[in-house]
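Of the protein chains in this complex, all but one are displayed in their positions.
Up next, chain A:
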Amino acid sequence: MADTPITTLKLLIIGESGVGKSSLLLRFTDDTFDPEVAATIGVDFKVKTMTVNGNPVKLAIWDTAGQERFRTLTPSYYRGAQGVILVYDVTSRSSFQKLEMWLGEVDAYANRPGMVKMLVANKIDNKKDRVITRDDGLKFARKHSTLFIECSARTADNVPTAFEELVEKIIQTPGLWEQNLAAKGVNLDDQTVAVEAPCGGYCSVL
């Protein structure tokens, strides 16, 4: 049972459309990059197990579509997330400017006290078109007390680091996650699938 994950963490990736959310995820989970992967429709997810301090931790990472029309779908996905990755594209000023709005969504819908937020600047490989400096990102992150990292899904720079840092931070935050008492199968959301409570299904509803 050594490889039974000690916990399952729910992470969420948000940001404007086309900033590379799905690419970051794909780089992290499959270590591939494909500019032709179709834009996400609605919400998608991937599961990956990683090791933190020698303990396996299962990550359920929810990847959201950035288009405005999809945004009304997403609030229910924020619930129970222990970490949020907020992505912008360094070659797009508008994607950076929209960050405030995204943070607003997080504050409105996320319900875990102490949830960890990470700001990720993507596409830093594209030096030619870069318009948002590292300093801009740092300032924003400081202002909103988030983690900050710059990376590139295309070149894989810093991508694993970003996820690792976030997960480590979550693990270090007391009360943010619960130890898995038993392996309950894939548990992507904190609201597990009808766990038989002592009171007979009482709880799954509450």
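Note that contacts are C-beta pairs under 8 Å (C-beta built on N, C-alpha and C of every residue); 3 or more make two chains touch, one makes a residue touch a chain; residues count from 1.
Here is the rule we go by: contacts and distances are computed from a predicted model.
Choosing from "YAE1 maturation factor of ABCE1", "non-specific serine/threonine protein kinase", "Rab3 GTPase-activating protein catalytic subunit" or "Geranylgeranyl transferase type-2 subunit beta", the protein name stored in UniProt for the chain missing from the display reads "Rab3 GTPase-activating protein catalytic subunit". Although one chain is not drawn, the whole complex shows that of A:D44, A:E105 or A:D125 it is A:D44 that touches it. Against the chain not displayed here, chain A makes contact via residues 16-18, 35-47, 66-67, 69-70, 72-73, 75-77, 79, 92, 94-95, 109, 111, 113, 186, 188-193, 195, 197-200, 202-206.
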